[in-house]
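Other chains of the complex are left out, but the ones given are in their true place.
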């Protein structure tokens, strides 16, 4: 399918950048004139992915997070990437309620939320190298 | 009436552009209130706290009611 538009943003894994990142992706997605609900879904998924990079990927250090977004006729593709500690067992990490940080009061529902708010979710990760979360959200066009 | 409303809701979901405008006008109204109260320009955080909306969302909303200036209609000529 034809790419309509494309952007890449790099920012630091500081907590104040979570709401920044969410608005950047929402602003970009708004070029497809989505509904409020659709944009809320996208913002929630981006928040979860970025929070994971900050809290799990880089833990107490500050590293780089990259978001790539591509607009297509029928939706938006979003990649959230970090070069942090990576995930040992991806299948386990994706289980609802599973968290490696119960002591921080994490719910273990991040991946489950991304999966249910978006139309697809892929996770690629290598311990010591980092993680990429690839999501796609279909957006209903206004033609009706 | 209820049925019509439901029809409109189901068939005409609110577009983001519309809700951004609502947030923006609210933010401008709150700015005016704060100017009157404190006799100075409020900062974005002061407006955001009052509205209970993240400051970045307010920035985005305010942009949505701004006309694109430069690209389409040069202002000085």
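A and B label the chains in the order they appear, each numbered from 1.
By definition in this document, a residue touches a chain if its C-beta (ideal position, glycine included) is under 8 Å from a C-beta of that chain, and two chains touch if they have at least 3 such contacts.
Note that the structure is a prediction, hence the values are computed from the model and not measured.
Beyond the single copies displayed, the complex in its entirety has a chain composition of A x2, B x1.
The rule we apply is simple: only the chains that are shown with their structure count from here on.
Centre to centre, using the average C-alpha position, subunit A and subunit B are separated by 26 Å. Chain contact summary for the complex, subunit A toward subunit B: residues 19-20, 22-23, 26-27, 30, 33-39, 142, 144.
Across the complex, subunit A is touched by residues 11, 13-20, 54-57, 59-60 of subunit B.
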